[in-house]
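A single protein chain has been omitted; all remaining protein chains appear in their positions.
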Amino acid sequence: MNYETVIGLEVHAQLLTESKIFCGCSTEFGREPNHNTCPVCAGFPGVLPVLNKKVVEFAIKAGLATHCEIARSSVLARKNYFYPDLPKGYQISQYELPICTGGYLDLELNGAAKRVRLTRIHMEEDAGKNIHDAHGDASLVDLNRAGVPLLEIVSEPELRTAAEAGAYLRTLRTILQYLGICDGNMEEGSFRCDANVSVRPEGSETLGTKIEIKNLNSFKAVERAIEFEVERQIATLAEGGKLIQQTRLWDENREETRSMRSKESAHDYRYFPDPDLLPLVIDSQWINEVRAELPELPAARRGRLMSQYSLSDYDADLLTSRKDVADYFEAALKTHANPKILSNWIVGDLFRVLKERRLDEQFYIERWPIPAQHLAEMVQLIDQGKISGRIAKSVFEAMLDSGKAPWQIVSERGLEQVSDIGSIESAIDQVLAANAKQVAQFKSGNDKVFGFLVGQVMKATQGRANPKKVNELLREKLNAGV
Amino acid sequence: MKITREEVQRVALLARLRLTPEEESQLTEQLDHILGYMEKLDELDTSNVEPFSHAVDAVNAVREDIVTNRPNADALLANAPDRDATYFKVPKIIE
Partner (left out) sequence: MSLAALTLHEAGEKLRSRELSSVELTEAVFQHIAETDDKIRAYITLAKDAALEQARRADQQLMRNEITSPLLGIPLALKDNFLTCGLRTTCASKILGDFIPPYDATTVQKLRHAGAVISGKTNLDEFAMGSSAENSAFFPTRNPWNLQRIPGGSSGGSAAAVAADQCIAALGTDTGGSIRQPAACCGVVGLKPTYGRVSRYGIIAFASSMDQVGPLTKDVRDCAMLLEAIAGQDPADSTSVNRPVPRYTEALTGDVRGIRLGIPREYFVAGIQPEVEQAVRAAIRQLEKNGAVVEEISLPHTEFAVAVYYIVATAEASSNLARYDGMRFGHRAQAKDLTDTYMISRDEGFGAEVKRRIMFGTYALSAGYYDAYYLKAQRVRALIKHDFDEAFKRCDVIVTPTAPTTAFKIGEKTEDPLQMYLSDIYTISINLAGLPALSLPCGFDPDEMPIGMQIIGKHFDESTILRVAHGYEQATQWHKKKPKMEDR
């Protein structure tokens, strides 16, 4: 029997607002426990929530970028359950009337395009954090995160493979980054994903038993967990076993999903509209105001870079994978317009450095080690013949974090390419004189020794000689005979 | 009976209330009695009535995205039954 996999993804994206969704506490990460809290987000007696306007704007942005319908009227609702990181004993979320519905993402996987529809996007508040006490007999609760705004983005169960799931997440994350509403960091928890996985016989219309997988902390984890779970489900069914609807946790170390300790069988959240908050009415004027603020989205930017700068698919993909990369690229182009070479330096050397410094998952352009203008100037020097490609590599390294312009480094270290005929000829003469044996070998037909001689000339000029000129002049001299 | 003892137990767990067996019996009886009274509402045909949703006519009560609160963990923790530095200390949570 052949099985088909059905995957739906639920993403929680932490929003980049200054303050929390229902109170004026800061959302800044990394403060001492309970320093970003107040009676409102700590669920004290008598407090009341007041909705942060920016959260609504961000939700509208996300909805517009994913072609959703923005609800004219939407309602915030209480989701009731008891947990120490949920101070009010309920989470303010949205239930029957979410702010966005419908919508879709267009994915590209191995050259094939796929459209995945969204069920909904809604606003809600995050819970606090629990950590285990050192002695092991208690838990410690930090409510700094309680009340940080989240968008919950739910896909239709239209993904069919782990790879599609990965592509979906990457596409969604990039869109949210471009919008400037979420920094999409799975490891740090600002972009979280739960997967709903089921299998069914190929061709069947009914859905199989849906199993939820939690504790997925990276894109790779999502893909591996889905693969594991699909295998597990198929194996269970093949043996004649039954699958029960449940939540399973992904164990990163053991690389398997396991059943969670049984909680109450079915959660009865007793949703009802929050009487402390008023309905949200979003008119077309508001939507248009937000629409006017939308940046160029990834797909559009990719297309434009390809046509405007004749970049390949591959390069355009990499350059638009993050908005800050695309911004950096286009800023550099303003200084010196050699898109192909610039692109190579960015996706090659610069990406390597960012990865080494673990900055590849964050999108703070201020932390990049070389300003766009300087990288462009460096490429300009290459194009002007002032330095060779090889010398440029050392210039690049020297530019990292120094803040120095490439010209500065070239002149400080005397790296400027030697292009004047006189110096090169005199170097060549020296080398030929010192390597009579190799000259004789060349004359007798051994062309390979040419490379050695070029190398010697480069060495004699501390690598600064213009390689093209060296080639030219050396061949001339050798062919001219003695 | 409109409500059974099992339902009362389920609801008590949802509400995190411990009930003694006597309380369970008493509540089952009382809630049943009250639910009987609530059947009055079935006399009314409300199929064309929108539920009352908010007591004020206004909409869109929102605030600007500015940080207005100053950290004061000690004030917040002053009434905590148990604390550890600036954490609330609670019974162990088992995932």
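Labels A and B are assigned to the chains in the order they are written; within every chain, residues are numbered from 1.
Everything below uses one rule, namely that a contact is a pair of C-beta atoms (placed from the backbone, for glycine too) under 8 Å apart; a residue touches a chain by one contact, two chains touch by 3 or more.
Computed from a predicted structure; not experimentally measured.
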item: Residue in contact with the excluded chain [from A:201, A:241 or A:275]; value: A:275
item: Hidden partner chain, residues of subunit B it touches; value: 3, 7-8, 11-12, 14-19, 23, 27, 30-31, 33-34, 37-38, 40-44, 46, 49-56, 58, 61, 63, 72, 75-76, 78-82, 88, 90-94
item: Interface with the unshown chain - residue positions in subunit A; value: 39, 42-51, 78, 80, 82, 84, 87-90, 141, 266, 268, 270-272, 275-278
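To be clear about the criterion, only the chains that are shown with their structure count from here on.
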item: Intercentroid distance (Cα basis), subunit B paired with subunit A, Å; value: 40
item: For the subunit A and subunit B complex, residues of the former touching the latter; value: 17-19, 23-26, 31-39, 42, 44, 50-56, 75, 82-84, 130-133, 136-143, 249, 260-261, 264, 268, 270, 273, 275, 277-281
item: Sites on subunit B touched by subunit A in the complex; value: 13-14, 16, 53-56, 58-69, 71-73, 76-77, 82, 84-95
